[in-house]
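Note that this complex is displayed minus one protein chain, with the remaining chains in position.
In order of appearance the chains are A and B, and numbering begins at 1 in each one.
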Amino acid sequence: MAVRIITDQAPVETPMVSSQSGVVGTLARALVSNRKALAGIVVVGIFAVVSIFAGVIAPYDPNAIQFEPILGPSRAHLLGTTGNGQDIFSQLVWGTRQSLFLALVAGLMATVIAVVVGVSAAYLGGLWDHVLNLFTDVFLVIPTLPLMIVVAAYAKGGGILVLIAVIVITGWSYGARQLRSQALSLRNREFLEAARARGERSFYIIVFEILPNMTSLIVAIFLGAALYAVLAAAGLQFIGLGDSNDLSWGTMLHWAQNNGALLAGSPLWVLAPGFCIAALGAAFALLNYAFDEIGNPALRPVRRTRT
Amino acid sequence: MIATASVLDVRNLSVDYMTSRGAVRAVDSVSLEVAKGEFLGIVGESGCGKSTLLFAIARLLSPPAEIASGSVLFKGRDMVTLGETELRHIRWHDYSVVMQSAMNALNPVMTIGAQLKDAIEAHDNMPAQRVRARSEEVMRLVGIDPLHLKSYPHQLSGGMRQRAMIAMALVFTPELVIMDEPTSALDVVAQRSLMLQIKELQRRIGFAAVFVTHDMSLVSHFSDRLAVMYAGQVVEIGATRMMFEDPKHPYTKGLMQSFPSISGPKQRLVGIAGSPPDLLRPPSGCRFHPRCPSVMTRCLTEEPPLYVRPDALVKCHLYSDDA
Partner (left out) sequence: MSYLVRRLEFFAITLWAALTINFILPRVMPGNPGQAMLVRFHGRVSPQAIKTIEAAFGVRSDQSLVQQYFQYLGNTLRGDLGVSLTFFPNTVGDVIKQGLLWTIGLVGMATIIAFLLGTLLGMLSAWWRGGIFDALLPPVFIVISSFPYFLLALLALLLFSITLDWFPLGFAYDLNSSINLSWSFVGEVAWHGFLPALTIVITSIGGWILTMRNTMITTLAEDYVKMARAKGLSPLRIMLTYAGRNAILPNLTGFAMSLGFVISGAILVEIVFNYPGVGFMLLQAVNSEDFALMQALFLLITVAVLVAVLAADILTAWLDPRTRDTA
């Protein structure tokens, strides 16, 4: 046996988190110090405020077709009017609600399923792991948009619920895979052995020991799922699935495209909602990347060394 | 202690890690020499800077670590001032490196033979047949069937992998081989066998070796000289035998008392109280003073130099000229 030099210092280990408040505090601090995360939070915050105070911010009723169609931007109409004579700015403001709602709700539901499937597969192991893994991989590989289109088409367009359902069905598998990997690596750590030795039940172990240590990854996955939801919802609504009479950025694009907005000289009808979709998507992407960096310090920006 | 034919002469080498909280000096003004064919062991606790020192000598540091000051004279040239292109010429050819874990140090997607070929071809324009012949030769030198040149690292056992690494290190019969805990990843039996092999190769080929480890008993049997490091500094350096029989620095004494010997009367094991210092804010004066059983007043304010004694260099005021 190699003779080790005896010291009083305990072996260095990555800090274990087992209390909820510690997790939130660490995350909050990490977020504020990261520039990308800050940018993302600001953007999402702006949209959140707009959607809550839509009634106050929007000057007109978004569905009112009383105005002259295809007007350019002016003081009366900040972004001009649509081909049907509606105020683009008001539509944009009110449309924020559904778009944000879709992103957050679908993202959340997809994340929940991903956590359940991924962590169960890792924890249960054996045949269950194999089956769940296969299940995840199949859903991962099957192309999402075609599947969504097919389901939505059968549902005769469907409404917002169908939209959320198809997004969730196609979006959970990506996160499940990553969660399973991380849960597997955590599964064998000593503190879990200790918990098992204490006689704690599996459920307790999973919820109170494993999950808190995966918080960073779970949040990153939620952000990825939200990003996916934003783009998928926009894409589906653009094609005309979902209820075209709803008001959201995606449906605005649909009507704009249908009325040949680009050719008819009202590009703002396309550009405005398009920009918002891109901005919200970018915000989630930045936050996602920031969480990756927080979780893996090696990826953080490197300062130039003096030569 | 100054050998006339020293292969490696490190003078006041310091290495800093640039962290977000400031520069952490992991190696502080270390000086040591290695004579031709000599086996120098460097021991210390985890975090004392020995591996950093080793990689600094081999010019293999990566950001955020960088050499802050000092020189490393190898065969008369100061390695610190050499650029990458010049370094590449002497790398492997004149000095080579053996790392701790062969599983990590060998490229997993290339065969052993391909990796040997790479090393050879980077420095020499040998015809393919000679490359092959030389590869087989070094493999046999460490006791591995040349058949394994076609194997991938994951197909070999731990001990074989380690020996393959050593074979690779010797392909140009360098004058200096730098080894970073090459036996840590092996079991006791394989460890001893590997060490014996290294000593045998040293005898045959005549390279000098700098061997970093935390395993005192292993290094005591195989090294000619020993350097003890603490908190980034060399605190004692001298002939191995002398250090074991008559350790001078309180830290070295503490180390020697920390493990039992198989023969002799039963002794009470005494550890070293306290824990290694935070290198961002090291203790004033002598870095060991918070834990030293023989601490004096001057130790708190005055950092001791390496005092020269007949059989060792000691960084401790107990051995100052006026003590």
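The rule we apply is simple: a residue touches a chain if its C-beta (ideal position, glycine included) is under 8 Å from a C-beta of that chain, and two chains touch if they have at least 3 such contacts.
Small disclaimer: the values here were computed from a predicted structure and weren't measured.
The chain not shown here is touched by just one of A:Ala76, A:Leu124, A:Ala153 or A:Ala194, and that residue is A:Ala153.
Within the set B:Ala35, B:Met99, B:Leu156 or B:Val219, the residue that contacts the chain not displayed is B:Met99. The residue from B:Ala35, B:Ala58 or B:Val210 that touches the chain not shown here is B:Ala58. Interface residues of subunit A with the unshown chain, by the touch rule above, are 36, 134, 137-138, 140-147, 149-151, 153-156, 174, 177, 227, 231-232, 234-235, 238-241, 253, 257, 262-263, 267, 270-271, 274, 277-278, 281-282, 284-286, 289, 292, 298-299, 301-305. Mapped onto subunit B, contacts with the missing chain fall at residues 55, 58, 60, 62-63, 84, 87-93, 96-97, 99-101, 104-110, 118-119, 122-123, 152, 154-155, 168.
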